[in-house]
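Here the complex is missing one protein chain, while the rest keep their positions.
Moving on to subunit A:
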Amino acid sequence: MSAYIFCVDSGSGLPIFSRKKGNIETLPFSVKGSLNGVHMYGKSMKMELLNTITEDYCVSWKEFEESVVLIGISSGCTQEVLNNLMTSIFSCMVLIVGINEIRSQRNIDRLKRELKICYPLVDRLLDSLDCGSPTTKYNSDIVGMVECILCTENHLMQILLESYMEYVDSLYSCILIHGKIAAATESWWSLHPDEMKLLSLLATSENVTTSKDIPIFLPYKSPTMAFRFVTCTLIPDVQICSLCGPTPSLLEIEHLATQCFKSSTETLTAAVQTHPRNFPLMYQIDEGILGVLLIKRSSGKYMISKNPQQNSVKKSASNSHRLDILRTFYYQAVLSLLFIDGNKADNEKEINKKTDKKSKIQKEPTDVANSYVGKETYWCSEYHKCHALVIHDNILCVLFNSNIPTYAMRMITQKTLNAIISDKQIGW
């Protein structure tokens, strides 16, 4: 597995930053220069270079705000995932320095310096690339979506959070357990998934202090106006995060947080137990299930879990590999088959706008051709089976032991999904 991502100034071609993942050599400057060069040259030929695929790799170019170009190279993943990742990385840059700074580019060196803060975030984002080999501990990240944890205590925490919200006078707050959202306010859910994801990552990255107070821009909601992002650690691995204006100060917030949650440490400690299963222990799920991935597309959240109940798993995929399989299944099967990917739809829209009415008439047959809705998908491998079911907004992907009969998967998935979405306590 390997991935490179680097950012260059689109006018001058000067490098802004460069990150890599996996045990690989850094790209020499000349190579980066050439990769940027072809993109630049293409522009002069009325060509906008999008991506190139090789046998195992995928290379993507993406220009933002006509000022920076991101170039990504990754193995083993689909083009769509790489593209989404690059969008997330740009959002990350905006989060730290604001869109104006990127647009104006008065001083490249200053921008470079400022962007150093986002390196840990970019590195974490790179973890969401699907590489098919368990090299990091973060192999559960999914691009463009925020991870959640489903505790039985979620409901209680939600109540606590709402009272805290009134004290702090912020609509945007959430409680993170190991960086996964356990409870969040309605307004928090109204943020763009990328924003939520980046804030969760920001809260957990380089966690050496108990509290943080970082000025941030919201890439979608407020790319020009900065907010304060404040986090306090309540008990180890549990953080409360909020977006605030100039007041109250960090000290006041710390104080308020202690007051609010003082009496409920037990609840919190119990909730932390849910990690790393991310999924209430009391749920008795089928023995054949090795892992589940639950996704709500409208709010951009997901929950991924490996089922530790499994005992006889010697033959089946190793524990950490399970999440990888689930993620690959989601990227490759669910995204590519069941949903026409967002990029293509956008492109089609763009073309539609540009062409006249005549071609719209011709387009109709393709609309007819697209008149299908994906419901279910599965694959069977020598070593495991995966099954995904779509019910309204929710998608449940389940990783099964290879012994399970194919016809049974559907029923088990259906049962499991219904059990989760009907539970009020975990608040999915």
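To be clear about the criterion, contacts are C-beta pairs under 8 Å (C-beta built on N, C-alpha and C of every residue); 3 or more make two chains touch, one makes a residue touch a chain; residues count from 1.
By definition in this document, contacts and distances are computed from a predicted model.
Student: Tell me the UniProt name of the left-out chain, picking from "Small ribosomal subunit protein uS7 domain-containing protein", "Elongator complex protein 4", "ATP-dependent rRNA helicase RRP3" or "Protein inturned".
Tutor: In UniProt, the chain excluded from the picture bears the name "Protein inturned".
Student: For the chain left out of this view, which of A:Val38, A:Leu156, A:Ile285 or A:Ile391 touches it?
Tutor: In the complete complex, the chain left out is touched by residue A:Val38.
Student: Among A:Ser18, A:Asn207, A:Ser402 or A:Gln425, which one is in touch with the chain left out?
Tutor: A:Ser402
Student: Check each of A:Glu66, A:Asp109 or A:Glu382 against the chain that is not shown and name the one that touches it.
Tutor: Candidates A:Glu66, A:Asp109 or A:Glu382; residue touching the omitted chain: A:Glu382.
Student: Just to verify: which one of A:Ile285, A:Leu338, A:Ile391 or A:Ile421 makes contact with the chain not shown?
Tutor: The single option touching the absent chain is A:Leu338.
Student: Which positions on subunit A touch the chain that was left off?
Tutor: Touching the missing chain: residues 1-2, 27, 31, 34-35, 37-38, 41-42, 45-57, 59, 73, 75-77, 130-133, 315, 321, 324-325, 328-329, 332-333, 336-338, 347, 350-351, 354-356, 358-359, 362-363, 365-366, 368-369, 371-383, 385, 402-407.
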